[in-house]
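Shown here: the complex without one of its protein chains, the others still in place.
Now for subunit A:
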């Protein structure tokens, strides 16, 4: 229980970011919904159109809506210029505001439609102008209903904002996704408790305002409003109080090794006097473009991933040549600098349980292609979409009885429980040794190299002090040290936190 308490207390930064994101999204939702509701009350066509649109948005899964804003904003760069952020706060804000729209709009429209016609006739009869009718009659009489809509929107938004983590916006989703990744349920629970607690608090404060409006008790709604503003203000100060202009933003994709390496880099930089923050849980493509656009300053990627996914290359050159070409390509196309290789490789490979492999005499992928048609293959959600996999599949003519997606952690459990017979594994994963797995030989060399490389955003590549602080990491980490660190957070018992694992790795690497 102490661990849970510590985990919750450690979420201050995420909590502040979560409050700011949710409050901004709800505020934007209100700013859009209220004028729309006034317009809708004067035009049935507008009422129908806006409510159908808001309902339609609501049917899109929140995660998909968040993800969709990346390409939308990317295409809008044609209009607003290259400075338009495509990840992080802006897309999260827009998606959540769209989500908040429906309950506010629906309640506002319903409140207007349900106003006593006698009262409206009286407002006309005494000679109120449009503005006077709105401010003196319609707004005060609709306020409690609109407030109820805002309450619903707030609870939804605070819940959905945890998903903003996936598009690189800090939120209370950070511990949830990190915990899910490593089966660290204390972390998941801490994130859930914090986000649920925040939702309950917001609901009760907004409920106080609603009651104040309904009972026409000014001190009540003024008090509630003051408490809400105070909370948002405190979050704002916590986020922007310090000068964060100089902060170095370290990105990490959504698996254990990335979280650990990000902390390793962060700890080094902090020791050198830099201020750092983390953007965890990014998708592969998201991380690369986030660094290219400067939203993150540093992250670790893998040569094969860049080669196939960003450069769209299919051939498989020798290690040194691939590295050189990648460095040149990044310099020419994104302005990013490949600072160097960390010293280990995290390749994709096909892995089986040692016993099964020995028993069935599966030694290389060729054997699987010949005799493995009855097997079920498991992979992480990205795996089967990756060009590397497609290249391997086609090179060997692989065919399976079934194909299943697992989150990386659950994939190993699936292999153990027999839900999958063979998996697309990572060679630096600590569980390969721990779970007694074998990586099948790749005689055709169809899987490319996956040397871990340190990438710097165009801005960060001009910071000599930063580069000097990072240089000791180059060629410092061997695959055994990485596996051990990965296993220390992935194992089921006695898990280390990412920070602890990073310190362990630093020690093993002699840093």
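Criterion: a contact is a pair of C-beta atoms (placed from the backbone, for glycine too) under 8 Å apart; a residue touches a chain by one contact, two chains touch by 3 or more; residues count from 1.
Note that in this section contacts and distances are computed from a predicted model.
Undergrad: Would you mind picking the UniProt name of the chain not drawn here, from "Spore coat associated protein CotJA", "Biotin synthase", "Cytochrome ubiquinol oxidase subunit I" or "ATP-binding cassette domain-containing protein"?
TA: Its UniProt record gives the name "ATP-binding cassette domain-containing protein".
Undergrad: Kindly state which of the options A:81, A:127, A:219 or A:510 is in contact with the chain not pictured.
TA: Reading the full complex, the residue touching the unseen chain is A:127.
Undergrad: Specify the residue from the set A:118, A:273, A:397 or A:510 that touches the hidden chain.
TA: A:118
Undergrad: Just to verify: which one of A:34, A:63, A:90 or A:141 makes contact with the chain not shown?
TA: Residue touching the chain left out of view: A:141.
Undergrad: Given the full complex, what residues of subunit A touch the hidden partner chain?
TA: 116-129, 132, 136-137, 140-141, 216
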